[in-house]
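Inspection log for the structure reproduced underneath, given as structure tokens.
For this view, one protein chain was removed and the others were kept in their places.
Order as written gives the chain letters A, B and C; numbering starts at 1 within each chain.
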């Protein structure tokens, strides 16, 4: 689960990581009120989960509450790379002396947290990593013994952090690591971590990703779940617990297990078709999941044919077949549907389709032939 | 550092381990007031760091505040195995259904925390361990991965904890372990851990020892340091940072390093003498430590001769010699003193003694001869 | 003849009285696996289809000499269950559970890899040595005994490709689903090394997918260490781009992780990569001659 900047900063504050005073606003009037409470110069920042909002005009400095309101009015509703701005974050402006970069990532490859620190922070950190790698200090941490004081020192010296800031930067790293662990984060990134002209070290941005499997044990994050920038089908799918990503083709695809679904997309493409989506009904798909999945798929009117590709393990083919019939009955879909069922209870499943399915449903025996048939049918229907 | 029961229970409460409501009282009147606030039947318990207080009459049940006051009057000032009672703990009486035993120890041998649990709690747990070891479940815990839920289950099943109490007992073990780690404990023992007639699990006693090397990082324990039951010399020594234990002989002993001091005691005994004390001025003894050490030693009038046995490593012999002269001058001691100096700056040290020491100070070249001489001198002086 | 699971396997099923645990324990037993015990706290003395239930894994191991554990408990209790299995001393632990918090697995993994025991999974379909024994949730009718090993990150794709092999008359020595989570107990390399050491495996099929760099590492391992030939499949050429984990993610990942990058890495080391499951089976047949 990706968090908005303001949510990340709220978590930072609970971990003792210094952040500027700030408030969320969803209307220009709220933005003005927030600016008044904060006092002095403020920054109005679009809350979107996409990079480059500064260049897109989503970050503006306001000298007073009037300006804050005007900026908020301009930014709210803005579309930044497909993400509509529903909230702005108003925070006290900082006088920046230096911009550092600090992050902790769950490194799947090494299976350890990776801490990175650089004195060359700001938006171009990937460029730094690529062209001047010696300026980006990197350190993996043993998950059982954790982040030690010497790790912080090594990183600070090797990242060439200014001497005056070393103690505070190391303290931020220690708190960042503690938060990374206690909050079940996959990523915590501060870019920039600034040194102010009066010598304070402050997190000016916050990019936080929480492990989706761990959200249940963090009640404090329950309110973070809502997200405003999704495709309607994606939102419906997420709310019903199936994994759905919309693509731009016309062959709708429903499978079970991410690997099989990806393979199905590939095979459809090899057969000359264009997949309309990625939809994984889950490894243990039951009839209800299939109904949900079909509802999601059929709500996309670009879909011209449907390929249902199931290989039952925990999933039982007869339950999938029943779900399919239930969904078709309820939704009254008439587009051509190609079904391939293999694995647990495959014969019962095929028999259910053969005996009771409407005429727009055809069964194919192999994944390859099913993909070819679905592509043909989509072309015929187009 | 050993804690009193009431201190242990205060720590238990901060860890979420259930304890009876209670208060400390240092006068009978305070005991009455506490009993009134707690309400109902209470128990008045002598606060001493020694076992067997129940048998000695140090624990009494009071039906009402009058009785509580009377019991406190009887118990305060009582001498239990050499420990004078200065405080009583007044707590709500519990209705006991079963008595369990639970503890976590810092096991030096295995270098792991050892968790023990038994359904046969109460005062006879050592007897249980010796004669019915199968009733005492024992489990070592990996310090890096910590106490897991399955450890608690295994202990509870193997200790034959009543089914109705298993969940709460496991919860107590988990909290006890968390406290053991976070409080830097060497021992946390609950005997008995009771199941009440209404099905609650409560720690009825608390025996807690904190690692002396860690006390500095636990400001919440600063108030626990004071201790009322020490020998005056032991207290003086502790306050000045030297390790002193009084024994019942007449040869006073001052050395540096616990091993050498123990060896000195043994050699004195082999020479037919009786050591008056164990005094380790520390591995890095400086002049001031020697002054302090001599002050402590000379305040015991059973001491007839003194053996100063120093082997300098970090300790420098010349500094010890200077300290010795300073102390003798300040304290005006006239008893015979045998000095043996070896190691770092030994020649300078011996020269200081030879040139400037009063006539009651003699130098011996070896530890063995010094011990024999000190024993002879003590016998002559007796 | 096989790796990890065979006729000497003595299985204890953790979470055996749950719906899935009971179903699959029974099916594993029916296939011929020696399922000697189950564990559910508080249910010692009961049985599931004749399999005795114990309170703890240690009790089960002491009573039955189990040497393999299968974890079927819910995600938030799964790390504890794996630790319990490790401490019980079994050689192999297979964790089927999906949805375990990643940080839990990070600690489990770090601890486990400092000892001699093997973990397969979590979030995996298990291990089957066709005709001999199965530990997990695989649909056993898909597999046939033979001399081709298969290792896969994906469950259903494992079944698909095994079925393609079986349909072509090519049997399997052992099929291993290593699981698709960020942290799994056994990597491609771990399993490839075991197949390479197995005298009864003539060829290995490796089934990868987009994300991570495990297939790229495996490509190097195959070239440097293996004598047994390998045929690969990679899923996800058409997959939507995965989300980037901030700048940090981009810095770590670089260009690796795409299906094309994985295919290129494997082919650069001489490993043939099929474009679809059927073609993978054809490449295997061709290679076996």
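Operating definition for what follows: a residue touches a chain if its C-beta (ideal position, glycine included) is under 8 Å from a C-beta of that chain, and two chains touch if they have at least 3 such contacts.
Please read all numbers here as calculations on a predicted model, not as lab measurements.
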| item | value |
| --- | --- |
| Contact list for the unshown chain, restricted to visible chains | A, B |
| Touch criterion as defined above, residue of B:16, B:40, B:57 or B:313 at the omitted chain | B:313 |
| Residue in contact with the excluded chain [from B:48, B:62 or B:116] | B:116 |
| Option touching the unshown chain, where B:62, B:265, B:307 or B:352 are the choices | B:265 |
| Positions on subunit B where the hidden chain makes contact | 2, 101, 103-109, 111-114, 116, 125-126, 129, 136, 142-144, 181, 184, 186-187, 189, 191, 207, 209, 211, 213-214, 216-217, 245, 247, 255-260, 262-263, 265-270, 275, 278, 283, 311-314, 342-344, 366-368 |
| Positions on subunit A contacted by the hidden chain, ascending | 142, 144-145, 148-150, 153-154, 157, 163, 166 |
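One rule holds in what follows: only the chains that are shown with their structure count from here on.
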| item | value |
| --- | --- |
| Farthest-lying chain, centroid of Cα atoms versus that of subunit C | B |
| Length of the line joining the C-alpha centres of subunit A and subunit B, rounded to whole Å | 56 |
| Distance between the centres, which are taken as Cα means, of subunit C and subunit A, whole angstrom | 27 |
| Of all residues in subunit C, the ones touching two or more other chains | 107, 111 |
| Contacts with 2+ other chains: residues of subunit B | 144-145 |
